[in-house]
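This report refers to the structure that appears directly beneath it.
Just one protein chain is left out here, and the rest sit where they should.
Labels A, B, C and D are assigned to the chains in the order they are written; within every chain, residues are numbered from 1.
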Amino acid sequence: MFKLSLNNLNDLFKAAAEGGALYIPADDGAGQARFTRWCDGMEMSKALKTVKSAKEFFFPQTESLVDFKMKGKEIEIIDPRTESEDFVVFGVRACDARSFSILDKVFLADPVDTYYKSRREHGTIVTMACSRPEETCFCTAFGVDPTAPEGDAVCYMTEDELFIEAKTEKGTAFVEKVKAVLTDGDAAPVEAQKAAVKEILPKLPLANLSTDSFGGDKLMELFDSPKWAELSASCLGCGTCTFVCPTCQCYDIRDFETGHGVKRFRCWDSCMFSDFTKMAHGNPRLTQLERFRQRFMHKLVYFPANNDGEFGCVGCGRCLSKCPISMNIVKVMKTLEGESK
Amino acid sequence: MIDETLIPKLGVVTDIRQDTPDVKTFRVVGTDGKKVFEHIPGQCAMLSIPGVGEAMFSITSSPTNTEFMEFSIKKCGCLTTWLHAMDVGQQITIRGPYGNGFPVESAFKGKDLLFIAGGIGLAPLRSVINYIRDKRDNYGKVQIIYGSRSMDDLVDYKEIIDEWMADDGIEVNLTIDREQEGWNGHVGFVPNYVKELNPDLGKTVVMCGPPIMIKFTLGGLKELGFKETQVFTTMELRMKCGVGKCGRCNIGSKYVCKDGPVFRFDQLSQLPNEY
Amino acid sequence: MQGKMIARAKELLQNGTVNRVIGWKAGDFAYDITPAVFNSAEELDAGFVYNDFCGANFSKYLVKESRKEGKILVFLKPCDTYSFNQLTKEHRIIRDNIYVVGVPCDGKTDGETLKLKGITGITGIKTEGDSFVVDTLYGEKTIAKADALPERCLSCKSKKHVAYDELLGEDGEVCESNRFDMVEKLEAMSSEERFNFWRGELSRCIRCNACRNVCPACTCERCVFDNDNSGIAQKAAADSFEENMFHIIRAFHVAGRCTDCGECSRVCPQNIPLHLLNRKFIKDINEFYGEFQAGEDTETRAPLNIFDTEDVEPSVVYEKGGN
Amino acid sequence: MQRIGVFVCWCGSNIAATVDVEAVSEALKSEPGVVFSTNYQYMCSEAGQNMIKDAIKEHNLTGVVICSCSPRMHEATFRKTVQGAGLNPYMVEIANIREQCSWIHKDKQTGTEKAIILGKAAIAKVHLNAPLTAGESPVVKRALVIGGGIAGIQTALDIAEAGFDVDIVETKPTIGGKMTQIDKTFPTLDCAACILTPKMVDCAQNEKIHIYSYSEVTAVKGFVGNFTVSIKKKARYVDTTKCTGCGVCTEKCPVKNVPNEFNLGMNNRRAIYIPFAQAVPKVATIDADYCNMLKNGKCGVCSKVCTAGAIDYKQQDEIIEERYGAIVAATGFNPIKLDNFDEFAYSQSKDVITSLEFERLTNAAGPTSGQLLRPSDGKHPHTIVFVQCVGSRDTSGCGKPYCSKICCMYTAKHAMLTREKYPDTDVYVFYIDVRTPGKNFDEFYRRAVEDYNVHYIKGMVGKVAPRADGTLDVQASDLISNEQLHISADLVVLAAAIEPDKSARPLATMLTASMDTNDFFTEAHAKLRPVESPTAGVFLSGTCQGPKDIPETVSQASAAAAKVIGLLCKDKLTCNPCVAHSDEMLCNGCSSCEKVCPYGAITYSDKEFRMPDRTTAIRRVAAVNEAVCQGCGACTVACPSGAMDLKGFSNKQIMAEVDAICK
Partner (left out) sequence: MQVNEKEFKPTIVAFCCNWCSYAGADLAGTNRLNYPADVKIIRVPCSCRVNPMFILRAFQRGADGVIMCGCHPGDCHYTTGNYYARRRMTLLFSMLDYLGIERERTRVEWVSAAEGAKFAATMNEFVETVTKLGENKRLEDLRCKEK
């Protein structure tokens, strides 16, 4: 365990940004936090969470997959990727850290998604234990401990000091790299901090949220619940929840004709969008009810069915804050509770 | 080199055959003149013309064909219209194979097989049928019930008449929806014809066709005494990635592109009816 | 007011005027209110709320709801009634299937606005006079209502209902609004400053479509951006151009039809001041073609569907100040 | 995916000189979808057209791109060509590589590069072309001629001769126009009235012709084959069905001081008047500006003397609506106002007159009964100076930039007639150039100079100054002898430029016909379609299209009539198939399109739809009446959902062109 004074945070960032990119949560023009490439003097946001999750470091909103050049009847296929640089994401919260293992189960499952894999390999995740959880937090319901995040290295922030601890090889390398600005620290203040947060956790309004009614084995009874109609009734069909979600990973593949060739790219897609499953001759999910149901069934039933019971939600609470009509996974879970019993 | 799933390979169209007024069969090989990849019957491939679109098509040729792959494609959307307009020598992109394929080496082995197809639904079955014809000893009797709107809409009509019907141990029953001049065969819809033919209950059934045909044929089969565990079908949903990641083609927790497209009906009946 | 509304809704259900009510439904926290349809007195008692967080504009829901069986009761705030009129004018809602009760509004806030003011961990809110007293996990905070209101309410254009079947409470007046101040400020900037301002704002866009999907003017059966056949369909913006394209075309499509209800900015998860685009069109229309307020009535022709032979020439753009 | 053939035209050397046609056809060969590409000397020639037809058959083409002159020139030609080879005529696109490329660029590389891009844009567009079928609309078998001068009269007579009904609308109380005011016509010197009045009478007597005199067109709706025109019959306070034209009222009317416009104000008429003896219709008209009865209700003399009881002081303007298949504009000309040319002292001296006034002074029915007398003192002038090009060929901005075309000849006529009738007069003509390019024109001019000793002086009159003794000091320069001249003249005659009648501009707006900067109507093609306006169904007759003399006017009038007859002979017209179309599945029913449609071609209806989820829904959707739609596209932009699109110019087609041009 190492530490540094919060007054010297800039030195830590400077050292971390040496020879690669460093991303930290910083406030944007609208006063909200987002991961931003650090430059000298940039301050870390005081906000608990960034608006968008950290998934875009490994699964960006749009990315070029393959380029084509066409000439007459011939096609040339070009892999547009160049060697990507190593980067560090600093200040990832426990919920987002957990989301990476969920995304891994999708993208690193056979056949491996090489675009994702390459980014995962190049990225070092430095997490930050939570000290001020909010009312929208319910990560504990999904087994996340906000005081002990996963990650390559973990940071804990007290009133005036930052403690850092390497957890993996990459984390050790990171700590080595910044060691010059660190001093040895002992675990006591960290433990005290953890204990304080653990006091707050049970007081959170959503502390008692239960996942007992959900899981891969509850498929048909949940699917057929009549409650979906009222739950989905006011859904606008926008993609806000999907796009701020750390675990939503649906994507679309599209071609763009540049005038000089074709760029095939993938971009985030949302199962909430009306055209998500639209085909030339029909659409299996015609109404918003079906699309709404798909999103929550996926997180609470289908994903656990395929992944040894692990849920596709980490309880970050972003969708609670951001949904234009305040419909969210918590309301869905509370409403459906008991449906499967 | 890692096998890239989202970066396609090049294929060249070496032959185009007009099967029916709106179905063409395309022969595709790699730029080296060899097959682009090996597959098992029932698997699919993503074909694309960059800038036009990419879509999943079942491979209609049998894996036992060592020279090329074939795709029978019906003209219905933007990409297929483009494909129909192209000339021999056109390059296309191809990636795959995708999906589970038919259990030709397990569940089908040694069985009497009944194939039921409607319209373009014959395309995915053709791969299995020809595979079985090439490995005839491994399988029992084969019956094929195939129907289409009209005589002209029967895909692979020539191959059916010249080859399949000529084979020993293969019984082919053709039907068309409405009377037509020059047609002496059966007239009527597939589900009714299946009931009329009253096939042996020991047969393993493989079915493909439009949803309405599947629905009524399955009902008919059940009436005859067939069990859901005996009946296989192959599905089609909107797909983008082909590798179970883009999140589109799931029926419940199953992804058609990865866990399918071949399903047994008892599997499907445990999944939501969202297809 | 909430009590009056529930009582009136029950009456109207009871006497058969309507068969259902669209209103606001309480959530888990003080602020997470969801639009919902209530079918009975019991449902109203269980969840209907009307408080300082009921910002959602129900007009757009009526596009679908007014096509269902029976008459629906809707509570509309003054600014919602403008959207309502506009939708009536464009034949998007079936007026006869709707019973409108106008309700007063002193401005509505939301959880995100409070959070931007540094109030986090909200567990409860009370209104005390002109202030909110907010219980948080980390102690009680007090904030003046005027400080907690979003921009759209601070620059409210009208507290007058322009469409209703009946009113609960007093009707207000059209307000003296300073809503074009920021537009003017931007206009006074140099071209490059404006460019940088908008790039900074629009680059945050994540193309979630919340602005479009909530917008009461965006009620197309199928949006051009979702229609592969339109030639301009796009999903996530793959280039900064697509961000510009989406917002310019969207603003243009609602130009002369946008009532400035401010829902777009309210729902934007990235807090992009989208209303500044719409207000620019409104301001230009006012200046070039005479004062026009969309949704003020159900007859006046939209400014882009009419002309005057003496209209200003497009070169007016070059003649303006700034550069 | 189309199979496209590209045909690059050399247009002789018109294109080939600045565009490497070989390179263009070669470059376009590798564009997607192009299966054949060639170039040829004249694509529009029979051989060229056959080349296209053969290629369509041989290569199974589904689309054709022709890189040639403007589509305004030969689009129709090539559409017919491909139709001849079995292709839909709307599967052709033209890349304009002549007017918009080879003719404006001097550098061959530049021209070639641009031609290739224009070709690519056309290819990109034709990829998205769809076969279009033209609808049909009926033709109303009646024509309208606006203007009752010699042009309108001739057009009307020819149309009527072919058996079609035709109406003439004339703003004046009588038809006849400017020609009625002219004394003799060049170069034959026959009497204008003698050749015109029989035609006027023919008009009046022809049962196929209806004359709306003292009337104006106030609104035009509709389109070729089916115009609806509002005509305002101005109140003349005389019942034309009762008036016998006896003229008693015009003698008894106590108001005697009304300037007589027929004589250009050189004498007076009464408040009730018949313009001239041969007027058609020969009925009286009350001038409301002067009539005491109408102004203050005191008089009523005419009513008392009229035995036919034709006077009706209560008459009101009346607007009637009539439908026509074709409209002919024959609005004629006027001499320009001379306010800008005060150096000639027109406003200062009565003895400075215009040529048209001179006509009246020499006309037997004129104010002087044909005696050439000075307006100021009624004496015979002995020295007359004619000044040509007053306001014509004037690029200073004071006058007109064009040549008025008729002045050289009528001045020669005036000079000659003066010398013949009054051999004791000295006649000078100042000219810039004398232009006599007409049959027997130059002979006529030479007679004036050689046989009649008219003094033709190439030079400019700088100033005309009235002297106290009543003579006019004409200061001029002789450009040949290079001297300054001072001529003491008794009479100065100004050959004022002519300009289109003021009614032409509002009429053009109503007809949506285009005009040039001088307010002359624009013809559809300067050479090949000189009597048609670009607006279908609108034809041009006489000087409203440009200055011309009587024989030219009459031949154009007959030509316009021939075009009208050709149109009216058809029972049905093929509509432009490039019209708007609404995709009902996308339509919101918002009515934006309906509001911007200038033709009322869009209607709304509630329609039941089967929705994708197998429910039905009633939706309000727009439909376009394809016979009424003219294809402007206003609705396509008003429509936010993109439901409204224009065939032949679809959103995707135009964007494909944009893409091709910008890449």
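In the analysis below, a contact is a pair of C-beta atoms (placed from the backbone, for glycine too) under 8 Å apart; a residue touches a chain by one contact, two chains touch by 3 or more.
All values derive from a computational prediction rather than experimental measurement.
**Q** If the full complex is used, which shown chains touch the chain that is missing here?
**A** A, C, D
**Q** Among D:N440, D:N453 or D:T509, which one touches the chain that has been omitted from the display?
**A** D:T509
**Q** Given the contact definition stated above, which residue among D:G84, D:G135 or D:P534 touches the chain not shown here?
**A** D:P534
**Q** Just one of D:T241, D:N296 or D:T517 touches the chain that is missing; which is it?
**A** Of all options in D:T241, D:N296 or D:T517, contact with the hidden chain holds for D:T517.
**Q** For chain C, which residues touch the unseen chain?
**A** 183, 186-187, 191-199, 224, 231-232, 238-242, 244-245, 248-249, 251-252, 255, 277, 280-281, 284-285, 288-289, 303-305, 307-309, 311-318, 320
**Q** Considering the whole complex, not just the chains shown, which residues of chain D touch the missing one?
**A** These residues touch the chain not displayed: 70-72, 96, 98-101, 103-106, 110-111, 113-114, 117-118, 121, 508-509, 512, 514-517, 522, 534-535, 578, 596, 598, 630-634, 636-638, 646, 649, 651, 654-655, 657-659, 661-663.
**Q** Under the stated touch rule, tell me which residues of chain A contact the chain that is not displayed.
**A** Interface residues of chain A facing the absent chain: 256, 258-260, 263.
In this section, only the chains that are shown with their structure count from here on.
**Q** Mean of the CA atoms for each chain, then the mean for all of them together: which chain is nearest?
**A** C
**Q** Does A-C or B-D have more contacting C-beta pairs?
**A** Higher C-beta contact count between the two pairs: A-C.
**Q** Could you work out how far the Cα centre of chain B sits from that of chain D, in whole Å?
**A** 69
**Q** So the centre of each chain is just the mean of its C-alpha atoms; given that, what is the distance between chain A and chain B in Å?
**A** 40
**Q** Using Cα averages as centroids, what's the distance between chain C and chain D in whole Å?
**A** 54
**Q** Touching at least two other chains at once: which residues of chain B meet that condition?
**A** 86
**Q** On chain D, where are the residues touching two or more other chains?
**A** none
**Q** Would you please name all pairs of chains that touch?
**A** A-B, A-C, A-D, B-D, C-D
**Q** How about chain A: which of its residues touch chain D in the complex?
**A** Touch list, chain A to chain D: 70-72, 257-260, 282-283, 286-287.
**Q** Going by the contact rule at the top, pick out the chain C residues touching chain A in the complex.
**A** Contact set of chain C toward chain A: 27-29, 31-37, 56, 61, 111-112, 115-116, 120-123, 136-138, 200-201, 204, 206-210, 212-214, 226, 235-238, 266-267, 269-272.
**Q** What does chain B use to touch chain A in their complex?
**A** Those in contact with chain A are residues 2-10, 50-54, 76-77, 86-87, 89-93, 237-238, 240-241, 243-250, 252-253, 270-272, 274-275.
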